[in-house]
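In this view, the complex is presented without one of its protein chains, the others remaining in place.
And now, chain A:
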Amino acid sequence: MAGESTIGPDGLFHNAEVTTSGRPVLRRNEVECFLLSSVDLDSEDDPPRFASLRSGNLILTTHRLIWIPSSSQSNASLPPSSLPLASVTHIFSHKKSIKSMFHSPRIRFQVDSVVVVTIVFRGKGDFDGFLTKFWECWRGRAWEEDEKRESEASGSGTGAGTVAQGLYGNDGTVRMVGLAGILRKEQEQWESTDKSLQDAFQDLNALMSKAKEMVSLAEKMRQKLLSAPSSSQNGSGDDEEMGSKEEMQQWMLSVGIISPVTKESAGALYHQELSRQLADFVRIPLEQAGGMISLTDMYYHFNRARGTELISPDDLWQACTLWEKFDVPVMLRKFDSGVKVIQNKSHSDEEVMSRIRTLVTKTETLRTGVTASDAALTLKIAPAMAKEHLLSAETKGLLCRDMSPDGLRFYFNLFHEFDLTNLHFVKDFGTYGEWVKATTLLSV
């Protein structure tokens, strides 16, 4: 952290990391508090550096002020910049004067006791709310706790790397803690757990500030559950216990998004920011679902991860439709049947088609065909998704259908192999021939 407090025209701001969708990458324990659009950063002391920071989005977190160029502006090529709140030495109180009534609202604060920076709000937004939050975050000194924790951590030898995404660890998985560490800390954990829970429910504001701890608590409990079966393997563990453990694990995994975009924090930019956060979030569930996931499933995952700050289906829909405007690796897709799904832009139907082809040309399935649930099992996707894939394979002519009292089944399409001029002709080579073999083998 010492390296961040260099004084000077170039040292004042740091380049801030952003995700592919243009959301700031938050550090460990950092929580986003406020967002305003059309903000200039200005300074009388240091004009050259500030000349460029105009009309961007300003994000206030518990640790930093982050300025991100708005994508529609010509300044989009500028790197996103951040300023640690730790280096703010004074926030000037807001002077009400005749002059200020005609100006765009502005806030002045001092950095490193030297440079005075002015935030100019050119757009609409809750400017007073921002000032209040700014004060709160600055006074909260959240970064000091981190420093304390970090020095503790480095003392015990575990390097505390920065968190890549806030949602997931550096390696893309939900963060893990070593098994040995859990056992050792178990006792002290339960003591502090009790205290945390009591503190958390004191009032709602306190709960918000405890959100961070709750998330890590959930994570630790999950770890405990994971390690339990291996450590306490006494005979045949009853299924019921295992079931409830699994359920608990799912629960814990769902406590995911530490700093959800809310209407309160993002204001007018709510849907835009939600859209970006969603784009970052879908990555993992999408991977697990095989590159395509239904909007309904995503709604469940996303709200599960958001915890209390639930969004409406309409918000989700709007956030997804906004993806067209951003450069994000995911897209919304609507099937002919009306089913809406989220899929990777790189997701190729060809790959799914070739997997379906492999599935339906096996000797067994050649004879019996497949149902949507058969395909769902093989493709490891939801039955509703599998049905969509089968239907589009049918439209492409790869499959054809069989409606019987038993339901809808799909068969490899042999129609084009049947010879019109000689109905009894069967080519020795070809799928028709294989099908004949598959069916006669059984009937003889």
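Methods note: a contact is a pair of C-beta atoms (placed from the backbone, for glycine too) under 8 Å apart; a residue touches a chain by one contact, two chains touch by 3 or more; residues count from 1.
Note that contacts and distances are computed from a predicted model.
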UniProt name of the unshown chain, from "MADS-box protein AGL35", "DNA repair protein RAD51 homolog 3", "Phosphatidylinositol N-acetylglucosaminyltransferase GPI3 subunit" or "ESCRT-II complex subunit VPS25"? "ESCRT-II complex subunit VPS25"
Which listed residue (A:139, A:195 or A:416) would be found touching the missing chain in the intact complex? A:416
Pick from A:25, A:214 or A:426: which residue touches the chain that isn't shown? A:426
Which parts of chain A are in contact with the chain that was left out? 369, 394-395, 397, 400-404, 409, 411, 413-416, 418, 420, 423-424, 426, 432, 435-436, 439, 443
